[in-house]
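Got a structure here, written out as structure tokens. Questions coming.
Just one protein chain is left out here, and the rest sit where they should.
Coming up: chain A.
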Amino acid sequence: MGAKIRDLLAFLRNTWRGLTAMRTALILLALLALGALPGALLPQRQLNQFKVTQYLNEHGWWGSLLDRLQFFDVYSSVWFSAIYFLLFISLVGCLTPRTFEYLRQSTAKPVITPRNLARLPHHARGTVDLDVDQVVEASRKRLRGWRTVVREEEDGGRSISAERGYLRETGNLVFHFALLGLVVSFAIGKLFSYDGQVAVVANGTQFCNSGVLSYDEFHPGLKVDGTQLDPFCVRVNSFAATYLPTGQADKFHADVDYQSGEDLATGTWRPYDLQVNSPLRTAGDRVYLLGHGYAPVFTVTFPNGEQRTKVTPWPPADGTTLLSSGTTTFDPPDTTDQGELRKHQIAITGLFAPTAAYQGTVLSSQYPAPNDPAVAVDVYQGDLGNNSGLSHNLNSIDQSMVDQGRLVKKVRKNLKPGEEVKLEDGTKIRFDKAEQFTQLQVSHDPTQTWVLVFAVLVLVGLAGSLAIKRRRVWVRVTPAGEDEPGGRTVVEVGGLARTDQAGYGEEFTRLAAELLTGKDT
């Protein structure tokens, strides 16, 4: 039993030693770099679900193998987490003893002068016509800023041990601890953060951060259930974009009002000029203007004379010309009978061009500004399939309904603002105009300030640990022997860089030359 425990302890100790060795840390770092790389080369679910699906469809067994190995979720994969977890332990194991060593050294005296200074990497020797004590005093003055200790030696000589550059280790520890802090705050942030995207039509439409359902898309952290979002509301009054003649966007402005905190109760709205690069920060959340597009306005006049108008954002299909595609749907009015409803639902689906250009009758767009808006639409009538309980993309129609013949294409037409098209049952569909919509993102990350603080500390520590050199110099001053030519006192200087040798030579040469004069200037 005792032997078993001993074996186990030995195993644990050896594992610990192995894990905290520098060589292991180097290999783990290499694995981290290698492990992160697929994330740059393969599509990632976190960034673009659509591209992942496309890749899977195109690559067959190879794709599904990669998928099973979590190559499309690299940064949350088991193996990537394992690498950085091990690295984390290795780092802690390396830092703990170093911290104690650092604390011990922070009060320690510089080490005793080696017997033979000539064996050190840097060495110089000379004689002066001064007393031993005068030289020691002058040298101590010259070594101001160094931590020094003067020791008496056997043969009537004295020596100075001097060391400086202790801040290098300080910087080193600050760097590594800050790195730990950064990773921890990043991880905590991932638990409690959320972001959501929503398209808001820029005609005074309001958006309130009241729950997950307010969003088109919502990405919660692991500990976010979407019930306790920070309450605030945003109203998008108008949106303006300017473009260069080439069609490249030049400026985006969204004129918004917002309310949060006490303003929610009093109903006060505060104005904000929302722009790219200048998010609205309120209630602990940030609201970004990430994109924009057009929302065509359609009015449907039903056979009984009733009218319905709808504004639905149609997302841009082409980022430069803003040719957009989307679907606007209508339910017939006053129908409670599900069967009747499902025979007369209407879907208007197709393309919108802000500045129309035609090749034959095919609509395309030649410029992103709304100079000559037009739509090219197919109008369907029948069962949209949106009551089937299955989710489907709101920007397109349910093709399976069309295939089953339950949703029937009635007409295909190009429309300009004010133009309308009539279906055989008397329903009229008019394209009124196009509004603009803003694509907003709401982000919440409670620890990002901490990440920034740690990042700055990382930088400070890094600069300190790379710029400062830890180095030692020893001066031995002895009375000259009978056979020594020159002055009556021998001065010997030895130097050693404790860390990378690069660059100590020049400083030592300069310092030694001054020390060998035996004077303090």
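Note that in this section contacts are C-beta pairs under 8 Å (C-beta built on N, C-alpha and C of every residue); 3 or more make two chains touch, one makes a residue touch a chain; residues count from 1.
We adopt the following convention: contacts and distances are computed from a predicted model.
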Among "Nitrite reductase large subunit", "Cytochrome c-type biogenesis protein CcsB", "DNA polymerase IV" or "Recombination protein RecR", the UniProt name of the subunit that does not appear here: "Cytochrome c-type biogenesis protein CcsB"
Please identify which residue in A:70, A:238 or A:275 touches the non-displayed chain. A:275
May I ask which residue of A:170, A:448 or A:517 touches the chain that does not appear here? A:448
Given that one chain is not shown, which residue among A:169, A:195 or A:435 touches it? A:195
Can you tell me which of A:250, A:424 or A:482 touches the chain that was removed from the display? A:250
Touching residues (missing chain, whole complex) on chain A: 22-23, 25-26, 29-30, 32-33, 36-37, 39-41, 44, 46-47, 74-75, 186, 195, 244, 246, 248-252, 275-279, 286, 288, 290, 441, 443, 445, 448, 451-452, 455-456, 458-459, 462-463, 466-467, 499-500, 502-503
